[in-house]
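Pasting a structure below so you can have a look.
Only one protein chain is missing from this complex, and each of the others stays in its spot.
Let's turn to chain A:
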Amino acid sequence: MTVIDTTPVVPVQTRSERPWSFDPEDFERPTGREVNWKLSDLRRLAPLLVDEETEAGERSLDYDTGDAEARGLLVESTGHDAAPRGEIFQPEDLASAIAWKRCANALHVRLPEGQAVEAPVVVRIAGRGADVHGNAHIVIEAMPGSQGTVVLSHEGSAAYAQNVEILVRPGARLEVVSVQDWEDDAVHAAAHQAVVEQGGFLRHIVASFGGGVVRVNPSVRLAGEHAEGELFGLSFADAGQHLESQVYLHHEGVSTKGDVLYKGALQGEGARSVWIGDVLIGSGATGTDSYEKNQNLVLTDGTRADSIPNLEIETGDIAGAGHASATGRFDDEQLFYLQSRGIEEEEARRLVVIGFLMEIVQKVGVPEVEERLAAAIEEELRRGASLAPASRAGA
């Protein structure tokens, strides 16, 4: 792929020292100069920065947990002081602090100790309109030795601030997939914060297709020895969409392993993606093996992709650490190869784009979720079929 821009930026402060508070009063209203807001669409996110009552009586969005309750995977919703809510979660921005404060009862999904939960737990979250402000706190807890997949699936329209607290207990293997399939006028700011304890494994996947502004920021602490984290993302930004992920992976324990891969496609005037990837290898995290990469594929003119990888290393005794970022147009050699096998140019482009994003889909490992994501990618391509392809690199 043609490398157009790679922008490694030295962070102004160690990522772990970012201020946090449960009280919205402690946060200044962001101006757009802050490190965690400077590439965001603050104008459209403004409704999420209003500290107002939203979840009085009933919730502002519809939550459908399917058969999770019948399967014994739901815990009675938890208030502000009910553990494990707040065990590790620390709001780091105003929207997140408001969401913490205004959500009285958190949804709590728990995979029971030692159990492999076969079918994925799907939580459907449907908005009721772009003017309806909602705030949520969701706890996903994988008890020791448990195994399973939890899908948060977003649709409809809303102005939605969301905290997701993910607890991976020792030896548990958890996969969390957050799918953003909103209407065009939805705005969604989510802070996912996870801890992975000793020998635990978390695969965290962010898939953003629909929505006006979607900002899903996952932070993962690999706290225990031999904890593993895979942080994957795929986004498909159309005209006027702003899709953003600020990813933070903190290696704290000994011999932890991290793999971050975010891939984005952009098509149409004003399509925008933002990826900031912070990896911090702490002073005690000897034997760390870590890699992060962001790749963007530009399908038409008029798009913008920001990609900022940051890597901080506080110990020299690691197995490996690396980062990469590439944003480019179609690889002409891939198109040539496919066309030389008789495949028409348009079909060849389609295959390359699907393939580019399928690399993430293939990592899900749960067929029904993979099929759903593949269908969403196909739908995005259909929508963009009439758009002129990006001018060739160098042309």
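Quick note on the criterion: contacts are C-beta pairs under 8 Å (C-beta built on N, C-alpha and C of every residue); 3 or more make two chains touch, one makes a residue touch a chain; residues count from 1.
Following the convention adopted for this analysis, contacts and distances are computed from a predicted model.
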Note to self: Can you match the unshown chain of the complex to its UniProt protein name from these: "ABC-type multidrug transport system, ATPase and permease component", "Indoleacetamide hydrolase", "Ferritin-like domain-containing protein" or "ABC transporter ATP-binding protein"?
What the structure shows: "ABC transporter ATP-binding protein"
Item checked: Residue of A:Val50, A:Val352 or A:Val366 in touch with the missing chain, whole complex considered -> A:Val352
Check: Out of A:Gly57, A:Gly342 or A:Pro367, which is the one that touches the chain we can't see?
Finding: A:Gly342
Check: Mind pulling the chain A residues that touch the left-out chain?
Finding: 331-334, 336-345, 347-348, 351-352, 354-359, 361-362
